[in-house]
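One chain of protein is taken out of this complex; the other chains stay put.
Take a look at chain A:
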Amino acid sequence: MAKRKSGDFSKKTNGSVGQAAAVETALPAKKQKVIASLADLSEEEDDFDSDEQDQDDDGEEDEDEDEEMDEDEEDDEEENGDASQTRSKSKQSISAQDVQIARETSELFKSNIFKMQIDELLTELALSEKYTQSLDKFLFQLNHVLQQSSSREQELSLGQAVKLVSSKKLAIPFPDPKPSPDIKYKFKIAHPESINIVGSYSIKTAVTQPEGVSIDLLITMPSSLFQEKDYVNYRYFHKRAFYVAYIASIIRADESLPVNVSYTLQHDDPLKPIIRLTFTDSKLAKRFNINVVFGVAPTTFESRKLSPERNCVRLQQDSTADNNSAKMLPPTPLYNSSLLSDTTYSSYLEFIHRACHQCEAFKDAAKLGRLWLRQRGFDSSPRHGGFGHFEWCLLMAALLQGGDRSGSSKVLMAGYSSYQLFKATLTFLANNDISGRLGLSFSTVKGQNTKLESLKQFVPQSPVPGTAAFLFDRDSKLNVFYKVSAWSYSLLRHEAAVTSDLLSDVVKDRFDAIFLEKLTVPQLRYDAFFTVTFPDFNNTIFSPLNRINYRSYQHFCVEKLAKVLKFGLGSRARQLVFTPLPSLYSTNASSSSWSISKRKGMFEESAIAVGVILDPQECEKLVTHGPPSEDASAAEKFRQFWGKKSELRRFQDGSIMESVVWKHSPTKPVVNSIVEYILYRHFKGSEIENTHDNILKYLPLQPRFPGHKERSVISTQLFQIKYQAFQQTANIIQNLSELPLRIRSVLPASSSLRYTSISEPCAYDFTSDDSIALGIIEFESSSRWPDDVNALEKTKTAFLLKIADQLRKQEKNMVVLVGVESADDFIPNGPDEVGFLQVQTAQGYSFKFRIRNDRDEQLYQRLNEEKHQQNTSVHLYQQKYSEVTTHNRVIHTLSLRYPYYSATARMLKVWFKSHLLASHVRDEVVELLALKPFLDSSPYVPPSSAVTAFYRVLAFLSTWDWREEPLVLDTEKASDASKDDVVATTLSAVEGTAMSLPFYQKISDAFSKHRTQDPALTLAPMFIGTKYDPTGTLWTQQIPRSEVGKIVAARTTALARAVDHMLTSGHVDQSLMFTSSLVDFDILIHIKNPSSAGDVDAGYKNLQLPRPVEDLDELVEKSVNIGLEFYKDLAKKYQDTLILFYSGSPDDKTCEEQIIAGLWKREILQPQKFKVNHNFSTIPTKSNVVELNKDAIIEEIARIGGDLVVKIDV
């Protein structure tokens, strides 16, 4: 029963993917009715049952039963509330209204909690009424000033106009090209036709923003200002510019207005200067600024002539051409749209108003969309993608009128909730390509539908800016999306697809990722990241035609850059993103405005940041394939593009293709080389700088391996070689014939055998962090294994001796050793001794094997019971014998599946190590944490760069509230092939949105249970649940319980936050990121590690290949890590005195000078009464109590450290 309950409930709250979709499509028609009936509920609770009946359509229940049910309900409540107190309380708080809300939201929203979060968010975003009142007052005043202005109609020549304006110390913000002095047409002064508030403030969808809210005040210029033909050759824009100056002069002249007046460009459109008003009052200035924008009645010009495919700017020689020949001229879509958009204010405002009226949730959805876009760096200005709140609103309004091919079925329904509107709009964006052959056409006329149709006739032959995506107004001929560029449209769809998938996630709450997280930090968002400085301005490239078709030289460069990079990177790049440089990126309104005494502002940017989201499978490929040689024209184009680099090659399948071959580099991704080459070839004079951090320099390369200079940054080649050597050894052992028991398997259990050791493995090398890799020999079960732990271990040693014997006979080139070690370091409180087999293969790899069998666990369990310890031995046994092999398998599989995982995990290990945390965070934990960006990639797609992945892990660690949430990793899902079916149902490559609910539930339950058992976080502060470890604490558990874990976890969070802060503030100092501050420690033991081989990088003194080790003494000397041994010894001896932290260099042994840092245990710092069982050194004080004898302890450490200790700082 219990099981069913939870299943049902999950359906109710979340619904399966299919169901949710079904609800959304089926609901609209029915929904109104449901709400209405639910509303009735709030008046009379009893109706509730009949409503349910209506809905369920089973019609079986009748009046009598309703009564029965009411009684039942009471019983139920008695059962539920154990104490009468809670019962009355619950009766009170669960009101009929709650019932209504709960039911409603479970249908209209993803889940209750999602809706509640949306509500909270919207409250948070609401404008403060206190300030809107002052704002409204000002707007009223401004309106009054403009209305009252003396407006004697006047006609002026250019000279007169300039003179008039400059007499008021203003400049006319004429766009380029300036009107030539000999123009015949006149400029006019006239009273504005109307003054209105437009934009989000007028439809009440404005939200608070850190840089303040821009209020759009529209001045509709009288049509009488213009002549029929003014739409050509900038005449409209010149006249408009004069009018702008005229209005600016009026506002400036009135000293009672508490504002500063300046010019700015409307959405960076150089043709359209507008007036920016900023408040002198600082409180208002922080919150609002006003854009006075200029429009004109739609009837002023014949919109047909401004359609995107038309030419409206005649180049000099054609300036006299008539309309017919105009058709032959190159289209000027950007110019046309720029003009047309001035004519559409009123109709769009009305259109959106109508949508708000028709659809109650429209405004909320608009706000959600606005925030969503903002968090992803989009806004209406083309520099930020050209898709903002206005475009979002208009798209939603259009989709309320249709949206499919026929225009008959609607994408958005009037009855949708804000969540549904938001989701359906995103899904529409993700699923439909409206970038060319198809576009979305709509009409603001009532009753007209929106449909997907071919807009070929409006699209120019060769792509020009302004035609990348189409939301086409059939009436005005305006492409509303004219500011959207091809790359930003592609990015928008990408983000929409990712968010759609997140919204379809029925298991995890994705609210934060969708609305609260800012996705614009380049180090987190992109896999590759460059700064490109444009070539100096050049008249020959930036031809007159280009000047019309591009907003600016910068715009031209970006578009060109986008084009060549897209072609050159091909399938390697999923998305290319161009953003203003971080230093110039400022949404601060005043930054782009200029004084009204100047014609133009000075902010041509000379460089741009290029971000690339790569395809992990494609981006490191060495060959760029071109067209087959038979396709002559395509091949020619390819050769043109790549120049000498292109060559004909025959491939394995026999095909002959043009292709370009690249080289791997241990420090540079292939993509970087390609981009550099493309820029060199196609962007002469530009400069490129790789701004993504090259943290790979913190990851030691194996310099001893010949040919290491031609390996890829992410190569796991050296790991593979060692893994193969292990498998060979395993096979040899497994096939030994003369053993009394059969060997079931020989399994790897070491970080270098799952590709995650910090150093790359190399033959005969003992300086790496996992040079002697561990393996487990599993024997088949037999009743002949002894029934006592010590005897069991002895028997294992006997077996090892037998194996060694046989190996020696059989494998002449293998060095075979059998040893025993005190189990103290291995499984404290376990058996007395544990045997091992150590081999060095003919190729020079060393492995150390221990034996396990089925009975072990039971015997270790018994050991716990005998010694009255809390599962410590058996837990350690699991860590070291059984689960470690599962972990190894899982991680090995995943590092094959995700090529960037290995480097990420290794880099993360370096990070933990640099901060002296590696001694407390197990390798396995780091490896699992490093999986996060790959297995649960939200809000991004899995990274194609180890550096990016590394940053994402840290970003996750900085926000992970491990007290409250488990980390759930679906390790199996990603590794099995059935995953590919799931991919088909998702829209993007985002990982982790299709976790199985029972699995997640199981982990969540385990987490809740764990927290109740470990409220003080002394057992396992971090909980990482996986398929193979649903307990979540296999690796994070502290044995024995202690405060240390909490300290380490808190420090991890704090350090990750510091990095996150660096990223968001834009000042990344890599060296700082890997240097730990030592000020927080009480004691610092500086040691000199005699095992160090000296700094490998310094002077390359050890570059010669390591050689086989001759004898046992030398082997021990080379393989032991004395620094680490010293740390372990101290940690054991002072377990009740000090918390110790050890930092080696990344691989412990390359660095001579090392540090063991310590904190006195807090609870022993106070003087206290003498007790026999004080397990820390004390000294009596005068008052007959004892206190910690720090001096003696330090002496003691120096004594046992002997030659190791350089100095001890306290």
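Quick note on the criterion: a contact is a pair of C-beta atoms (placed from the backbone, for glycine too) under 8 Å apart; a residue touches a chain by one contact, two chains touch by 3 or more; residues count from 1.
As a convention for this text, contacts and distances are computed from a predicted model.
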{"item": "Candidate names \"Rrp7p\", \"S-adenosyl-L-methionine-dependent methyltransferase\", \"Myotubularin phosphatase domain-containing protein\" or \"Metaxin\"; UniProt protein name, chain not shown", "value": "\"Rrp7p\""}
{"item": "Residue of A:Asn233, A:Ser646, A:Thr797 or A:Thr971 touching the missing chain in the full complex", "value": "A:Thr797"}
{"item": "In chain A, positions touching the absent partner", "value": "1, 4-5, 8-9, 12-13, 52, 60-61, 65, 68-69, 72-73, 76, 80, 90, 93-94, 98-99, 101-103, 106, 111-113, 116-117, 120-121, 123-125, 209-210, 371, 375, 512, 515-516, 518, 783, 786-788, 791, 794-795, 797-798, 801, 804, 817-821, 858, 861-862, 1090, 1112-1113, 1116-1117, 1119-1120, 1122, 1125-1126, 1129, 1132-1135, 1170, 1172-1180, 1182, 1184, 1186, 1189, 1191-1192, 1195-1196, 1199-1205"}
